[in-house]
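Please read the structure below before turning to the comments.
All protein chains but one are shown at their positions in the complex.
Entry: chain A
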């Protein structure tokens, strides 16, 4: 045991010295996994881009269970990685206990904005603003005046998405009906394609002809079912238009890739504090490319771009679900 301790201590100090010289960044993916085609994959893309441009290397881990969060954080911090980038709101609690123990390490928390920690860069996205824009597009594309929203795990963040979406849709068509469902209340909801498909079929049966999926890995099943059934869908986080060309109306972009890229680029000189990035900073937006060009009319684009500018200028204010834990346009 003593020998083991000595060995471990030696390895740790070795790693620390090595870290001090190199200080590679580290990236912790959340439970959806690196290739969820959505939230985590965006982070992966950002990190890859940084690697290709700078030739730098980084370490990463895909969490397999909630219990690994703190363990992974400590291991990376202990090994001298800097900054340590974490994905998702669920890292808030582990961060609040780990970050004070490593004052010289900088942490990045994506989707966390409420921690009191001097060495954490907390990045929140104005998802409601981006969702507002795709909600407008959904309402304009809908012929049945019924649109759907399928969320992943039922958490305030996902309601925040749905709330912006509903406000956008109502801004275009005050009489539009919005059907909102959540896949579940546990982290498994991010990876439950069967439930996702079944909810999609249900919403279509209730008349929805555009469905917005904010459900991590489950979202792909929603998009595919929508494509199979011949209705439009809206992707989330990453640009998902290419998954089913001509069937995905647009994707609500959340530029997690840019946030990760910037953090890695800044390296140890990273600025800490709370950052909220929205439409003005291009932190959120909607995707337009060759896969959905035929679906988005000029009129649609003009309306949405005008609304985007109005939100930036403060002429339209999109209510945030967080403000009083309720949504003016949608009840969940």
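A few remarks follow.
Simple rule for what comes next: a contact is a pair of C-beta atoms (placed from the backbone, for glycine too) under 8 Å apart; a residue touches a chain by one contact, two chains touch by 3 or more; residues count from 1.
Quick note on the criterion: contacts and distances are computed from a predicted model.
Missing chain, UniProt protein name, picked from "ATP synthase gamma chain", "ABC transporter permease", "Aspartyl/glutamyl-tRNA(Asn/Gln) amidotransferase subunit B" or "Cytochrome d ubiquinol oxidase subunit II": "ABC transporter permease".
Annotation: of A:82, A:105, A:122 or A:197, A:197 touches the absent chain (contact as defined above).
Summarising the interface, chain A meets the missing chain with residues 33-36, 62, 181-182, 185, 188, 191-195, 197-199, 201-202, 205, 217, 220-221, 224, 243.
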